[in-house]
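Before I ask anything, let me first share the structure, which is written out below as structure tokens.
A single protein chain has been omitted; all remaining protein chains appear in their positions.
Order of writing sets the labels: A, B and C. Residues in every chain begin at 1.
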Amino acid sequence: MSVAEDLDRWLADHWDPELGLREWRAVLVDSGWARPAWPGEWWGMGLPPADAAEAQRVLAEAEVVGPPSTVAVNLVAPTILQHGSDLLRSTFLRPALVGDHAWTQLFSEPGAGSDLAGVTTRAERRAELPGDTWIVNGHKVWNSGAQDADHGLLLARTDWDVPKHRGLTCLVVDMRAAGVHVRPLPQMNGYATFSEVVLTDVRVPAEHVLGEVGGGWAVVNAMLANERSLGAGAGTVPVPGNVAGRCRREAAEEAARAARHFSWYPQRYGRADLVAAARSADPLVRQQIARVVTLARIAAWSAGRARANLRLGRVAGAEGSLAKLMTSELARAAAVAHAQLAGPDVLLGDTLTAEILLSVPAVSIAGGTDEIQKNIVAERVLGLPKDPTSDAHVPFRDVRRNGPAEPSGAELSGAELSGAEPSGAGS
Amino acid sequence: MSVAEDLDRWLADHWDPELGLREWRAVLVDSGWARPAWPGEWWGMGLPPADAAEAQRVLAEAEVVGPPSTVAVNLVAPTILQHGSDLLRSTFLRPALVGDHAWTQLFSEPGAGSDLAGVTTRAERRAELPGDTWIVNGHKVWNSGAQDADHGLLLARTDWDVPKHRGLTCLVVDMRAAGVHVRPLPQMNGYATFSEVVLTDVRVPAEHVLGEVGGGWAVVNAMLANERSLGAGAGTVPVPGNVAGRCRREAAEEAARAARHFSWYPQRYGRADLVAAARSADPLVRQQIARVVTLARIAAWSAGRARANLRLGRVAGAEGSLAKLMTSELARAAAVAHAQLAGPDVLLGDTLTAEILLSVPAVSIAGGTDEIQKNIVAERVLGLPKDPTSDAHVPFRDVRRNGPAEPSGAELSGAELSGAEPSGAGS
Amino acid sequence: MTDPTAAEPDFAFDDEQLEFGRVVRQFLGRRSDQAEVRRLMATGTGHDPDVWKALALQLGVTGLAVPETFGGTGRGPLELVVVFEEFGRALACAPLLSTVGMAASLLTRLPADPAALRYLPGIVDGSVLGTVALGAGSEVDVPAAQAERSGSGWLLTGEATFVVDAHVADVVLLGAATAAGPTLFLAERGAAGLGATALDTLDPTRRLGRLRLRETPAAPVGEAGGARAHLAAVRDLAAVYLAAEQAGGAAFMLETVVEYAKHRVQFGRAIGSFQAVKHRCAEMLLLVESARSAAYHAGRAAADGSAELPALAALAKAYCSDAYVEVARASIQLLGGLGFTWEHPAHLHHRRALSSSALLGDPNQHRERLVRLLDGSHTEER
Partner (left out) sequence: MTDPTAAEPDFAFDDEQLEFGRVVRQFLGRRSDQAEVRRLMATGTGHDPDVWKALALQLGVTGLAVPETFGGTGRGPLELVVVFEEFGRALACAPLLSTVGMAASLLTRLPADPAALRYLPGIVDGSVLGTVALGAGSEVDVPAAQAERSGSGWLLTGEATFVVDAHVADVVLLGAATAAGPTLFLAERGAAGLGATALDTLDPTRRLGRLRLRETPAAPVGEAGGARAHLAAVRDLAAVYLAAEQAGGAAFMLETVVEYAKHRVQFGRAIGSFQAVKHRCAEMLLLVESARSAAYHAGRAAADGSAELPALAALAKAYCSDAYVEVARASIQLLGGLGFTWEHPAHLHHRRALSSSALLGDPNQHRERLVRLLDGSHTEER
């Protein structure tokens, strides 16, 4: 019997759009159909990827509500599954999938943006404390959803005597613990999607280390890879908009709550769709419309070419970085077009044009600046030599870095500004 | 009696436009009026700068023929006066001013362009040879006027065991000596203004060292400073175009001969004058015309602002480098305008537009690339830190460099591409 | 203007002008620091009347280009260029552009008109704020209203938008259609049927408003049918002042970023030692110094009463607009996440840059004007 037939039969027996959201998700998750590619012992069914994709398709077609599209589900859960101890898996996977736990990333710091491996949040092990405990002190920024989060995935320095990438450890922090202070960090466009988080003598039990002590960089890279692969189209069952049933309605409400801080996300890409639909009699503006349409089409084609080549088993270069550079260029060009199309109305503050103009600068900073992407492209695709100076091979203690005396908020950089976004909020 | 009255009287006694050019120049040079600011013992009169400028003005107004505007007169002679031994001064100053000797710079090499202090032409002292002799071996490029030159001012490495700037020496090379091989180096625009010069076991007498052994970098910098100050308006008496008299006619012919390889020089700046005079009904082309006019006006204003501030005794930054960057930007914008103005005729090869398009690329390379200028501006004006890697403090022998095995002409870079130009050829 | 390579006299500010700039900078540093800008931009009026009074009485900023007859010092547009550059650096919230750059400029052109004597002294002593309805484009907006005779006076009906500081102006100057052609009129705050609403603007440090006139009593100013030439002249002056303000804002952002790049460490090095940062800063300096050259020389043309003023005003406004926008954009990029916060001043300059670029005509419009003036084919309004 095929996977689709299996699932159809199971849905016929269990799926009821009138169930409560939490109730239904518990049924789905416990059945294994929420993550059929995961191992059977961890809320999965151990299906091969093709079968899992087929199941995904069946669920999508039937508009069955799945796990929420959150940092917890999309980023944290796969990382815990891959790197976590059985204790962490049994503690955190199910609540994430069901939607009971919200998570935030605690990676970037005021002094460590582009240079994420340079974080200086300090975690010290105190085996003498009850239950073998880590004490954490530091300052994190660009944490999306930190206000509402139950748990945070923290990148901290645990060894200062080894090179920077080797002294890092990932810890799971209880965001309600004593010493965790969350402060919203409003952006230039008036939204406060992100927070900064100050950690003062926060206690973390030793069993909440994710991965190896000193192996935090590998965990973070795995997580960022999950984030990138999401961009390539993976994801959860979409939440339908206007369909019937209590379960779907509650899921839509949940998604809307999660998206309220992210409504500007499409605008940061420049809204090329609006430019392409715009008309102008001004030949200069028409040129700009043409440029935007050109870049938008090419961006889509290049992404498609990368996907097609990947499917044909051809070695990938740094398509992600090239695509990101193209996204930046497109967003900038689109912002110019919007300003030109608006004419004097660009002077107004409460317009979609204004939101676009004030959001586009994020796209060439967040998730790795354009400058970092160019380094990656030049070194990994073109094979140009790395910068001969590097702090990657000396003990971190000896690396020059930003002083701890710097004022709060005055030394931020945006490696993590992108964070995770609810599906549908980005484009 | 004022300088002007003195000179007027002298001119009344000696100046005759019907004299032969060489004959007149000998009279002028020997009188001291050709270089009145130079010391009395070296064909000058030891006048203060203001008086010398006044004399210059008088000569210019009377359209009196002066020394030629050549590499020899504008660049080499002041350097020899400043750094040369009395032997070099007595041997070379007068023939340069009179116009008997032509000179070329032998600085850049295939492997040392932007990094001029990295030259590897080798000069070895052989005190045992007759007359205490240096033996020179190496390969120079971007030598303007080398075919016609009598002498070359050579930058060579004489000590490989000290840091790069300290092992260099300037030598005066007889371009007719055995082992000097000059080959024209045609450029992309079809002209062959420059040559490459291969030196094989060329003998240079020890007394032809200019400046100190190991002090070549200072000499070259003094010379390049002379080159830059020329750009600020110093120079010799202009050669009149259509005036009467054998002397002036011969001077004009001499200048025309010297200029024949340089007729493309104005084109490399983009000929903004032609763009400003052009008309177009196409709004896109009109925008480009406006951009060119804007950049041209601003370039002139900024240069004037720098001069005015200098006169007011205000500290100068790197105005020369900023001006050079502006010149590049203007030239590029003008080239775009010319191509747009030409329409399909840009496809033709024998047009002024074509010469502009094929000459403009020189302006952002020659005399220090745009990239080098940006380093200078950022470090000297803005005070940004230097690149932490530097080869300036280790023995040159240990510095990684381009191999000597590289083929002729295949490893050039253009620090010296500008060279000196006859006055009036540039703009 | 036909030969851009023709020699022009070298120009730089003299020591007195530079010193005046320093005085203004110090004043603004004391009275209009970043915290104060943040405070004022959230208030209703958008400026501090006490600071304005001090600027008028202590520094004489309001009377710099007003003849002594009317209480000013008659120094002229170049000194105002110095002031606007400083105001641009500080993002100072004050009715400088409207009252001094526009209203005083216009009234000063009409020394024989009773309005000059009536209002200029008040503008100079800081007690009167004014504005001119120029419209948002590069071509002046005339007529903005219809004028009809009513007894011995006139009643105006119409609407004008994007009027700088309309919400606080005591006197409003605008062009209105009459039988003799577009004529200048002056309406006082509080006149019947005159409404001024502040717009929600992209740039919270400069207020723009919409004027509505419904049979509003207004006094004719200057010759009948003469509005166009006066408004065009004020548009040129205001464009020059805006250009200077833009140059100042760009210079401030560059300095901020350079300071940051010297001290911000990533990968064990000051980020300013990376060529990507270094070269971008060098490019920004070229933009800043070029913007200054453009604004200063346009100011010189204004001070000299040069026939080139319209062309140079267009040139300067186009160049300085692009330069400020580019410098603001590049600054945010180099500041990274910090530049994207509400807390950092970068976004206020970004907002100002985008807005100033559109105000009084965008760069494309001004470049087109410049070429038309070069052509001689442009029927200028004067």
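Here, a contact is a pair of C-beta atoms (placed from the backbone, for glycine too) under 8 Å apart; a residue touches a chain by one contact, two chains touch by 3 or more.
Treat the numbers as computed from the prediction; the structure is a model and nothing was measured.
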> Looking at the whole complex, which of B:Q56, B:T79, B:S108 or B:T169 touches the chain that is not displayed?
Replying inline: B:S108
> Looking at B:R203, B:K324 or B:K374, which residue reaches the missing chain?
Replying inline: B:K374
>> Could you pull out which residues of chain A are in touch with the chain that's been left out?
In response: 272-273, 276-277, 279, 283, 286-287, 289-298, 300-302, 304-305, 307-309, 311-312, 314, 322, 325-326, 329, 371, 373-375, 377-379, 381-388, 427
> If the missing chain were put back, which residues of chain B would it touch?
Replying inline: 108, 111-115, 118, 141-142, 185-188, 190, 282, 284, 332, 339-340, 343-344, 346-350, 354, 357-358, 361-362, 364-366, 369-371, 374, 387, 389-391, 399-402, 409-415, 417
> On chain C, what residues meet the omitted chain?
Replying inline: 274-276, 279
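The rule we apply is simple: only the chains that are shown with their structure count from here on.
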> If you average the CA atoms of chain B and of chain C, how far apart do the two points sit, in angstrom?
Replying inline: 45
> Mind pulling the chain B residues that touch 2 or more other chains?
Replying inline: 283, 287, 388
>> If I count partner chains per residue in chain C, which residues reach a count of at least 2?
In response: 269, 277, 364
